[in-house]
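Starting off with a structure, shown below.
One protein chain is absent from this view; the other protein chains keep their places.
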Amino acid sequence: MSAPLLEVEDLHVRFLTPTRVVEAVRGVSFTLGRERLGIVGESGSGKTITGRSVLRLVRPPGEVSAKRMRFDGIDLLSLSEREMREIRGSRISMVMQDPKFSLNPVMRVGKQLTEAMRVHGGGSRSAMRKRAMAMLEAVQIRDPERVMRAYPHELSGGMGQRVMIAMMLVPDPDLLIADEPTSALDVTVQLEVLRIMDNLVRSRGMGLIFISHDLELVATFCDRVLVMYAGRIVEEIEANRLSEAKHPYTQGLIDCLPKIADRRERLPTLQRDARWRDSSLAELTGGT
Amino acid sequence: MSDAQGARRRISAAGSGLRQARATRLLFGVSRTLISLAITFLGLLLITFIIGRVVPIDPVLSIVGERASQAQIDQVREQLGLNEPLMTQFGYYIWDVLHGDFGRSLMTSQPVIDDIARFFPATLELATLATIVGVLFGVPGGVLAAVHQGRWPDQAIRVFGLFGYSMPVFWLGLMGLLIFYGELGWVGGPGRLDATYELMYEYDVPTVTGAVLIDSALAGAWDIFRNALSHVILPSLVLGYFSLAYISRMTRSFMLEQLSQEYVTTARVKGAPEWRVIWVHALGNVLIPLITVIALSYASLLEGSVLTETVFAWPGLGLYITNALFSADMNAVLGGTVVVGLVFISLNLLSDLLYRVVDPRAR
Partner (left out) sequence: MTSQDQQAAVGSRAWLTSDQPVSRFHARCVQAYLAWRRLSQNWLAMVGLGIVLALILMAIFAPLLAPYSPFEQSLETRLLPPFSPGHWLGTDEFGRDLWTRILYGARITLMIVALVAVTAPLFGLIIGTAAGYFGGAVDVVLMRLTDIFLAFPRLILALALVAALGPGIENAILAIALTAWPPYARVARAETITVRNSDYISAIKLQGARPPRIILGHIMPMCMSSVIIRVTLDMAGIILTAAGLGFLGLGAQPPMPEWGLMISSGRKFLFDQWWVATVPGLAIFIVSLGFNLLGDGLRDVLDPRSASK
């Protein structure tokens, strides 16, 4: 594996409200090379916030702190807002869940695409337009002219998400964070969008962080999986060794999934254990 | 024809079908609004008609005087159509109004409609300038308040705006006159022009729009223009303050809503500078509902003109109506009410339509 693209050590994110302090992320550490890393968790596990922290998008009353957060050798925590802005979009990008909401509804798609280039010094208008159209074709949009002139609400869900991917990849970043990129799409469209993303990430040699609640999806798509629960990583496992998961939470999640060769009459529901919040894996499994 | 070409043909055919559907929807929306407008206007006419008939002063006596004979009174009653059933009278009334016939004014002895045409532009001039002030200061103010939500700029702007909701406009006008005209002499006093310039304006400046600023500028009469400017600046700022209070409050509210939307995060993820995120992305979405707000603000300024014009002796429709009130000139009062009412109603109902025209999602 190449030198790590992203190193995160002991990430903490706190939200200070007038009444109490909410700890959304409690000591998350991981490294990422030019590979696909999945982060799986339920709502409230802190997975989305982890992704946003990397881009330093967490705003007050949120507070981000970490022992280390390095991207390609650059210390992300020490950068000024201006320097961070130069990294955002051009070196690290993020695809969000629902294009209905994540695209500006009153701006034409073409303009939003070229903006991604313009803020990083894109060049002449026609050159940017060409690149935008080329990118649209790369995400398999057949009529790039029309889409460039369209407004987001005129596009179907799958198309909108492909536009989002195009928009985020057009400046050619090294790391892509995908936050539930297919959760808002129809099942039939999901695989197609994933395939497109997969091809692009592979062909450009990018790193990918895939955040989702869907363990099975993540397992098929990524190389490694991090399982998060209540703001901590409870298990780190390679995707093709998922069945060997040790943490009871992960095991419970896998158990809940229906399998085609299933002989069970009822699917089990996850039985939560209060110890999962703070105990380490070793403590839970009694040491290995 | 290749597969792609066929597909493209189907897409564009579907597209034009879609466009047709959208156009039909828009047409529906427009006609529905116009019908609403017509019904509401009818309601307004009904009310002014009733008011006109409820007036204690017998309209006949006001024409023939108290010493007329019974025959004369009967004749005039016949002429005025007062012997007809009420519904028919209402019908005549609607007919007259639609033809612009509001009767004759007691004060000016002119047809009321002519008076209205003469005085309305002044009111429009003031309302327009005040709205410009309101937008120019209110929109950035609201944006800043939203961006700094909870901190002192927000509190300050909100309180400043809140004062605007609590102050009587005529009182602020008087205070303005007292301080800036009486004490400091920085601006012109009541009225549109100084007396000397008034005469020059009457004779030398052709009436194009009825607005002193525009007409004098068009005629190149710059001394008149400057004098008019010194007179209009205080009432514009005073009225503008109220417009500003409303507009900044709504802008702030819309802005807060937009800033919590996902596309704002997308823009930040792209690395766009914060000013662009706020003033291009978020504000772009705010401007659409803001159009409705601006139209409503304009309407309320028109309504408040009765008070402001009294304070500033501004020769607009508001002053006309108030003077008519004291002269018991019901024709003028009702005529003015109908006209202001119609513009007010139109702005209220059409602002809704305007929203739909401007929003790309609704087209």
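Chains here go by letter, A and B, matching the order in which they are written, and residues are numbered from 1 within each.
Everything below uses one rule, namely that a residue touches a chain if its C-beta (ideal position, glycine included) is under 8 Å from a C-beta of that chain, and two chains touch if they have at least 3 such contacts.
Note that this is a predicted model, so its numbers are computed, not measured.
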Interface partners of the hidden chain - shown chains only, full complex considered: B
From B:I39, B:L86, B:I132 or B:V208, residue that would touch the chain that is not displayed: B:I39
Identified contact with the non-displayed chain, of B:D74, B:D194 or B:E303: B:E303
Given B:I73, B:M107, B:A217 or B:L325, the one touching the chain that is not displayed: B:L325
Residues belonging to chain B that touch the chain removed from view: 36, 39-40, 43-44, 47-48, 51-52, 54-56, 149-150, 158-159, 162-163, 165-171, 174-175, 177-178, 182, 249, 252-253, 299, 302-304, 306-307, 310-311, 321-322, 325-326, 328, 330, 333-334, 337, 340-341, 344-345, 348-349
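Quick note on the criterion: only the chains that are shown with their structure count from here on.
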Whole-Å gap between the CA centroids of chain A and chain B: 50
Complex contact set, residues of chain B against chain A: 4, 7-8, 11, 15, 261-263, 265-274, 276, 281, 284-285, 288, 359-361
Residue numbers on chain A that touch chain B, as the complex places them: 55, 57, 81, 85-90, 93-94, 96-98, 101-107, 115-116, 119-120, 142-143, 146, 151, 153, 164, 167-168, 171
